[in-house]
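Showing subunit A:
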Amino acid sequence: MSWEDYEHDMQRCTRCSYCKYIPWRNIKNFDFYEGCPSAARYHWHAFAAGGKFNLGYSLLKGKIEIDDTFLDVLYKCNMDGSCDIACKVNQDIEPLQHMQELRIKCVEEGQLHPVHMLVIEGLRKQDNMMMADKADRGKWAEGLDVKDLSREKGEVLFHAGCRYSFDQELWPVARAGLSILRKAGVDLGIMAADESCCGGRAYELGYAGELTKYCEHQIEVWRNSDIKTVVTPCADCYACFSVLYDKIGKKPAIEVMHITQYLDKLIREGKLRLKNSLPMKVTYHDPCHLGRLAEPWVHWNGREYKPDGTLLWVHDPPKKYRRGTFGIYDPPRNVLKSIPGLDFVEMFRIREYGWCCGAGGGVIDAFPDFAIWTGSQRLREAKEVGAEAIVSACPWCKRVFMDAAAETGDNIKVLDILELIEQSL
Partner candidate 1 sequence: MTEKELVEIVGRENVLDNPEILNEYAGDYRFTPPKTPVCIVQPANIIELKGIIKWANEKSVPLVPVSSGAPHFRGDTVPAVEGAVIVDLRRMNKIIRIDPSNRVAIVEPGVTFGELQTELAGSGMSAYLPLSPRSSKSVLASVLEREPVTMPGIHFDSTDPMLCAEIVFGTGDSMRTGEAAGPDTLEEQWEIGKAQMSPFGPTQMDPQRLVSGAQGTIGILTWMSIKVRHLSAQSRAFLIPCDILESLIELSYKLTRIRFTGNIFILNGLNLACLLKHTPEEIRDSGKKLPPWVMFVSCEGYGLLPEEKVQYLEADLKDLAESYGVKVETAAGDIEADEVADLLTVPSPDPYWKQRLKGGFSELFFLTTQGKTVEFTKIMDEIAGQLGYPAGHTGVYIQPVAQGTSCHCEFDFYYDPASQEVAEKTREIIAEAADKMEAMGAFFSRPYSEWVDVAYRRSQDTAHMQKKVKGVFDPNSILNPGQLCFR
Partner candidate 2 sequence: MALTNKEYKALEDIVGQEYITREPVIMESYNQVWGNKLAFGDKRHNPPAAVLLPGTVEEIQEIVRYCNKAGILFKPSARAFEYVATKLSCDRGILLELKRFNRILEIDEKNQHAVVEPFVTVCQLQNEAGRLGFYTGKPGVGYSASIISLACCHQEMTISQLYTSGYGRNVLGAEWVLPTGDILNLGTGGREGGWFSGDGPGFSLRGILRGRAGANGGNGVITKCSVKLYPWYSDSPMDQKMKRESGEALSATRLAAVPDNYRAVVLTFPTTEQMMKAATEIGQSEIACIVAPSYLVTSVGQEGNDEQWAAMQNAPPQDPTKVGRSVPVFVNGHSARELAYREKAVMSVMEKWEGNLDPEYNDPEVLAQMFQYQMWSTGVGGLRGTGDFMVSIQGADGSTDMHLNYRPVEFDAFKPFSERGGIVQPSMGMSYRPMEHFALGSSGGIGTGYDPWDENSLAAAREYMNMVYDSNSPFRRFSYSNRGAMMQVEEIEHVHERWGPIYDNADLWLQKVRNMLDPNRVADWSGYIPPEYDKK
């Protein structure tokens, strides 16, 4: 669907502002009831998803043009989907998809954010979102003696993703992930320097063409290999492979798993035993791309109509709206709860309605202060529930939380699940 196809959604946005908050009946603490970082940080209604519907409608009717303010409002958004979930508790409209299509339109018309342009230029030249040298991809695994599936055969591919590949501070986590799986007897390999971006983050910036390009490349690589399963420690890549590729009609034929799903499976099968006690109070941060944004794509093609005698817009065939219900929430929790001695406590905004770390939607690149602010809010919440450590399952989350902690002087530990598993093995 293009952005104009969302006209009926624009018309039906009621301005309830529920998109700004987590679903009201799930609020446990009114210091932590905001759901949308953009609406929380910036003052105007335009920054909320409902505001974007208004902007879309006004653009459609020729009342406004895409100017700097429009771009500012559009791009100061993590595309995290909190708005989408909250809206859909009461409505059948698509705030996130509408904003995605607005971004695609802007890119198509050359209305580009300068920082995003640099990032995409880097992607096009070096196949990564980190403006790093492609040749260095794979260095994170040096010394691990792991199979290189660009040359060798193997059925399980460990896809590190751009962030893990080039953020040296996070290499130990990626290495830990690899080691844990190998210790559990998984015969896996990596693509090393031949690994390329999944294309997901580019898509969220509005570069639909890049998604298609990288999708086709990935699918081709996998088809021409023995790979049956790709496992990734990056939530963004997981969502991209399993949801976005499917969205554009190229659902991978192979199994896609996030590493926490794999670990959960291994633990249940008894192939991974966690022996060491880690007496620590921890809380888990649901990465958006592992949680609500990882809900399988629902293909639908049909028409909307009102049955006679009703005032109910329905679909033929019926359309199942994605309301975040089927994201990956429990496997990471199961894994954490398997660690002996760990005292697990939930935050106030969790699962479908978790607060974003701040890294998504191009924000970490174009508005780093906004990203840090968003991350620091999450750290505040973790401390409020008494956690000594905030644990996530995505390198982008970890990066933002680390930067936020450094900026604010927070002494809360910022960990990935893999780090805890490694310590507990």
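Criterion applied: all candidates are chains of the complex that A comes from, given by their letters.
Heads up, the rule we're going with is that a residue touches a chain if its C-beta (ideal position, glycine included) is under 8 Å from a C-beta of that chain, and two chains touch if they have at least 3 such contacts; residues count from 1.
Please read these numbers as outputs of a predicted model, since none were measured by experiment.
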item	value
Candidate from this complex that touches subunit A, chosen among 1 or 2	2
Complex contacts: residues of subunit A adjacent to candidate 2	8, 10-18, 21, 23-30, 33, 43-46, 48, 50-51, 53-55, 57-58, 61, 63-64, 67, 69-70, 73, 85, 88-93, 306-307, 309-315, 318-321, 323-326, 352-353
